[in-house]
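Of the protein chains in this complex, one is absent; all others appear in place.
Let's turn to chain A:
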């Protein structure tokens, strides 16, 4: 089981938090802080596994994380998950985000956390891995987007126009978190593609 999925940036600001176990909001924030603290002080080229923190921990749990440019993707899992498998899942997740946002960067996650949630929901459900095939995930996401667009229809147009205007003066932050050439080596699982 996956206990929690967290995304935060290099400064510990949460970009997405998904807990598959009930914690109060305060505890959730503590967990995010603690996890950030544990993960952020590790060097770039050390292993991606960590014994869990105190809050979400317990001896059975593990933190498995990857660091992409400005973002940390952390999965907290128990012993029923394969460590290397989850590492791969994170990679699939990021690649899917990259595909859905077209060159994903931190800004996309900041402003569209709901979409990230929707993508995640197609991969992991209630703490269990639902789908690992990226094409399948993207197909479902696309179909849902289409449905959404058709529902918005005529009524959605003005709102879209306004949001386009609003988006014009977004702060310029370098896009692209470089999914293509991540330095982390991925153990190959051939059937995952």
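The rule is simple: a contact is a pair of C-beta atoms (placed from the backbone, for glycine too) under 8 Å apart; a residue touches a chain by one contact, two chains touch by 3 or more; residues count from 1.
Note that contacts and distances are computed from a predicted model.
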Missing subunit (named according to UniProt) among the choices "AP3M2 protein", "Proteasome subunit beta", "AP-3 complex subunit delta-1" or "Tubulin--tyrosine ligase-like protein 9"
"AP-3 complex subunit delta-1"
For chain A, the residues touching the chain missing from this view
1, 14, 16-18, 20, 22, 24-26, 28-29, 42-43, 45-51, 80, 82-85, 87-88, 110-114, 117-118, 121, 125-133, 136, 140, 143-144, 147-148, 151-152, 154-159, 162-163, 166-167, 170, 185, 187-192
